[in-house]
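Here is the structure we will look at, set down as structure tokens.
Let's look at chain A:
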Amino acid sequence: MQVRRFFGLFGGVLDRSTVGVLVLAVLFAGTGAAGGWSGAEAQENALVSAEPGAAVTADPLTVTIKKAYVADAIPSLAPARPGSRFVLVTVTVEDTSPRPVDARTSAASFQVALPGLRQFGRPVSPEAARPDVVRALDATPLGALQPGVVQNLALVWEQDAAQEVPQQVSIVVVGHTWRVSALDGSRQWFDPTPAATVELPLAPLPAV
Partner candidate 1 sequence: MTSDPAARHTGQQPLPSWWRRNRVALVALLPMLALALAASSFRYVSIYRPTTFVAGQVATGSTGRFLAPVPGAEPPTTRDVSITLVSATPHASSGDLGAAKGTRLWEVELEFAADPGVPLTGCTIELLDAAGQVYGTAGGKPVPATGRDRTAYPACVPEATPGPELDLDGRVIPATGRQRPASWPVLAVIAIPTAGTPVAVRIHWGPPDYAQLPLP
Partner candidate 2 sequence: MTTRQNAVTGLVVIAALAAGSALISRVPGPQEVALAPFLHAGTVGAPIHLRTGEIVVDGVQASTQVRQGAITASTSGHWLVVTLRYTAADTPASLAGMTVQSRDGRTYSLARPFQSACGVGQPGVTIACSMPFELAPDALEGAHLRVPAALLGGGEGDDIADVDLGIDAATAARLAVATEPVRIEAVTVVGAQRVGGTP
């Protein structure tokens, strides 16, 4: 009865559509205040964890991470450099999209979570560090990943030797999308999205 009387005071302002709008406003404000959709987004973007040797999908690539080694120099891939050591990861990759993946995007598809990474002689963050990519079949630097061709690749990252020798490494495989650039209308591989993570023990490089 009191409630009826209270709402009666607003009789001139409140009608059914206004009440409807107010309820929706409260709903949206409440959702926003509670964090919005970020929780669901985080769940959707959660990294898939995979075992070494298992095939991982990170469109446009299907990747199998094989082995990881750490050494102060890698014959023919990374000559010794004072103050640095190298991390070598061997992978098998196939481009499952209908177009080639250029060398830059291929290198950007792999990240390692290690401290003290260096590139071109300067410290760089794990997200920005790009490995040198070499084809294991003929020791040539990777030019592009062609669709449907299975490649064995050697990825080499450089780390500051002042850091502790890592015992294991977490490799993140990053997917990309082929779309039109909003900037100049060209088509390229954009939107790096971490898709999976593989944890590997780091062994010292066996003498060949």
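The rule is short, and it goes like this: contacts are C-beta pairs under 8 Å (C-beta built on N, C-alpha and C of every residue); 3 or more make two chains touch, one makes a residue touch a chain; residues count from 1.
Basis for inclusion: all candidates are chains of the complex that A comes from, given by their letters.
Small disclaimer: the values here were computed from a predicted structure and weren't measured.
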Which of 1 or 2 touches chain A - same complex, any copy: 2
Touching residues on chain A, where the partner in the complex is candidate 2: 98-100, 102-103, 135, 137-138, 140-144, 146-151
